[in-house]
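One structure is given here, and the rest of the page talks about it.
As you look at this complex, bear in mind that one protein chain is not there, while each of the others sits in place.
Note that the chains are named A, B and C in the order they appear, and that numbering of residues resets to 1 at the start of each chain.
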């Protein structure tokens, strides 16, 4: 992704990037794609009826990751309280989705990969949140 | 919108709709469109340079309203903690965006209408959050 | 929705609204919510395994309606070729999704309502496309 390169050239950032936030943006876009893909792969499984909670959590998580990734991308003006709350909601969505996917990780390889992407995104959101306290 | 009609026919809902949540869904979709439109109208103003914070908040608010509206729409399985946190983030985004738009309401009619839509959506999110405590 | 009121106050529009395009925006947001809701209701049906094509088309249609509604909302600058192609894609997505939902309309009330919303949105996209030829 071009997130680091792009944000580094923002007129208000001028190279002083918050790298934890940038990593979080990248994980959010990745997790959104992964969750969209996992919802779709679950839907294609013969045992789909047992995966409906997983599909639902995947879709919610994808929507939140997408919105969080877009909001965290913006550096013009400021909206710190909203970013914080979205990072918090995104952490929660990733944790819950990752736990559910983790339950089918032994049976469905897509759930194993998705659980991993969710955990990475959850952790990146936490680190981004910590980084906002220090600088922003 | 068809939100009430649609959710009323969901196999797990069977007519027992949470009307506060449905009103919230409708306000979220409305506010997403209104904020997208206000960001665009601000961008077209000759004094755009003084409206950049407003545009930024509009875009963040639109993204969050969109995600919240989609997530609140889903009734299969459950994801209550995530819905709560998104309603909370959406309330905050609407409050902050509505306050900023309110500052230009006298000069830009689109900001006046948008401030109103944000306030309605903020209130609908609050009522939806209260309603989830009681039933869900 | 506030689409008509908002676009009417855009500094470049000044009340000279394209009403076919505005109706199309409203139908796009409505259809996005309805398709999101239908995908979710189908997912909750005991016979979910027979509804996977319907769910998939619902999700694709919701994504396209959302993007088309946002793009058609913008009046600053111009992007006519892109709007045209998105209206075209949206018409196609609505037609195909509406046909699939129509097949289960007798059995699932949510599919009947969704088929209707898709048809209205398809028609509104067509009329918006015709209107762009004449003025824009």
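Assume a contact is a pair of C-beta atoms (placed from the backbone, for glycine too) under 8 Å apart; a residue touches a chain by one contact, two chains touch by 3 or more.
Here the structure is a predicted model, which is why all the values come from computation and not from measurement.
Novice: Which of the displayed chains are touched by the chain that has been omitted?
Specialist: Computed over the complete complex, the missing chain touches A, B, C.
Novice: Using the document's definition of touch, tell me which of B:23, B:56, B:74 or B:126 contacts the absent chain.
Specialist: Per the contact definition at the top, the residue touching the missing chain is B:56.
Novice: What residues on subunit C make contact with the chain left out of this view?
Specialist: Here the touching residues of subunit C are 52-53, 55-57, 59-60, 63-64, 66-67, 70-71, 74, 76-79, 81-82, 85-86, 88-89, 92-93, 96.
Novice: Please identify, in ascending order, the residues of subunit A that touch the omitted chain?
Specialist: 1-3, 5-7, 9-12, 25, 29-30, 32-34, 36-38, 40-41, 43-46, 62, 66, 69-70, 73-76, 108-110, 113-114, 117
Novice: Extract the touching residues of subunit B with respect to the undisplayed chain.
Specialist: 40, 43-44, 46, 48-49, 52, 55-56, 59
In the analysis below, only the chains that are shown with their structure count from here on.
Novice: Can you give the shortest number of steps from subunit A to subunit C, where adjacent chains in the path must touch?
Specialist: Minimal hop count between subunit A and subunit C: 1.
Novice: List the centre-to-centre spacing of subunit A and subunit C in whole Å, with centres computed as mean CA coordinates.
Specialist: 27
Novice: I'd like the Å distance between the centres of subunit A and subunit B, where a centre is the mean of that chain's Cα atoms.
Specialist: Centre-to-centre distance between subunit A and subunit B: 21 Å.
Novice: Of all residues in subunit B, which are in touch with two or more distinct other chains?
Specialist: Correct list: 66, 70, 74, 76.
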